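Moving on to chain A:
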Amino acid sequence: MSPETTVGPLQLSLALALIVTAAATLYSRHRLTGVVLFLVFGVFLSIYWGVIGAPDVALAEAVIGTGVTGALFGYTATVMPRPAHDRRGSIARTIAGLAGGAGIGAGLGYFLTRAAAAPPGGSGEPVGLTGQATAAVPATGVEHPITGVLLNLRSYDTLMEMVVLLSAATVAVAFAPRSDAGSSTRGGAPASEQRGPAAPPIVRGFVSLVAPVVLLFAAWLLFAGSTQPGGAFQAGAALAAVMILVQTSGVGRLRIGPAMICLLLLGVLAFIAVGLGGLVLGDAWLLLRGEHAGTVTIALECILAVTIGASLAAVFLASAGRRR
Partner candidate 1 sequence: MIELSVASLTLWTGALLTGLALVRLLTVEDLIARLIALNLTGGGTLLILVGLAARTEPVDPVPQALALTGIVITVAFTGVGLILVRAVDDDERPSRSADGRAHGHDEEANA
Partner candidate 2 sequence: MMQQLLTAVPLILIALSAAPALIIFMLPERANRTRVTINVAAAALKVGLMAAMVPLILRTDVAPELRIPFLPGTDLVLRIDSLSLLFTLLSALLWLVTTVYAIGYLAGRPNQRRFFGFFALCVTATVGIAFAGNLVTFLVFYEMLSLVTYPLVAHYGTSGALAAARVYLFYALGGGLLVLAATAWLTIVAGPVEFSPGGAEAVAALARDHPGVAIAIFGLLVAGFGVKAALFPFHSWLPRAMVAPAPVSALLHAVAVVKAGAFGLIRVIDDLYGVELAAGLGVLTPLLVVACFTVLYGSVRALLQDDIKKRLAYSTVSQVSYIALGLSMLSVVATTGGVVHLVHQGLSKITLFFCAGLVAEVWGIKKISQLDGLGRRMPLTAAAFTAGALSMIGIPPMAGFISKWQLGAGALDAGQPWVIGVLIGSALLNAAYFLPVVVRMWFRPPAEIREGPVENRTRPVLEAPATLLWPAVATACFAIAVGLFAGLPFSPLDVAGHIAERVYR
């Protein structure tokens, strides 16, 4: 995405497609059409990220932003098919909304481009920390700069991000369907009713075929992360995708029990342990240098992937699990 590369026809058309699908999603009549258009928007956005030279973000957008979020929306929209009881949404309101949105967007865009245009301090030195970051990556035991930044240079950010996921998972545990709440002993819908009507055999067959493949893909994503785009988050999301497929198709039955809660805790606990280790061995929290840094990072990524998968699955169960 260097300043010289001018915009080719591909980027321009993708940008236009993004704007159009976004408008369509926002002003759709029914929830289902809204969700489906949202999926289309996600696909376009992932391609756009890839085209402008941010493969990691593209992968993350595809797996997390579109995959898991799409599944959450899709399932919740089907479970609660109440149509968007918006006033039939006269055309005038939609036009006004679009015009207002475009106006604000244009204003924001104008000011932002004006601010971005002025090179900092006018000096020629490159913008941002690219130079310093790429120089420091070899010391992190990982080749791929993004993973180096995420799991070493700014590993504290990633730790706090895992705490955000933990928070979401805690809310999921609190709102888990009664019978599943592992820690609470109150009675609730009998376990069998949880399974729900079994999906048609075709789907069950497909899922039992695809699940191992996706698992393999998740593992590959994890290990590729140290040298090329990939990493714990994308792998975790793929893991969550497998869990959601298994749950919805009725092939297996997941519930937020003590086992899942244990998985939820593991990731953050491991990260803090590594942090403490860094303090004890080195002299700063999360210090990870030296020859075994790479292996520790990979091990940590595995645990993180499992926790991310479990957290997203827990959120799915709490929001999409059948209650009554």
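Criterion applied: all candidates are chains of the complex that A comes from, given by their letters.
Everything below uses one rule, namely that a residue touches a chain if its C-beta (ideal position, glycine included) is under 8 Å from a C-beta of that chain, and two chains touch if they have at least 3 such contacts; residues count from 1.
Just so we're clear, the structure is a prediction, and the values are computed from it rather than from any experiment.
Novice: If you had to name the candidate from 1 or 2 that touches chain A in this complex, which would it be?
Specialist: Here, the candidate touching chain A is 1.
Novice: Note which residues of chain A are touching candidate 1 in the complex, please.
Specialist: Residues 1-9, 11-12, 15, 18-19, 22-23, 25-28, 31, 34-35, 38, 41, 45, 48, 52-54, 56-57, 60-61, 64-65, 68-69, 72-73, 76-77, 79-80, 84-86, 93, 97-98, 100-109, 112-113, 115-117, 126-130, 133-134, 137, 145-146, 148-150, 154, 157-158, 161, 164-165, 167-168, 171-172, 175, 233, 308, 311-312, 315-316, 318-320, 323-324.
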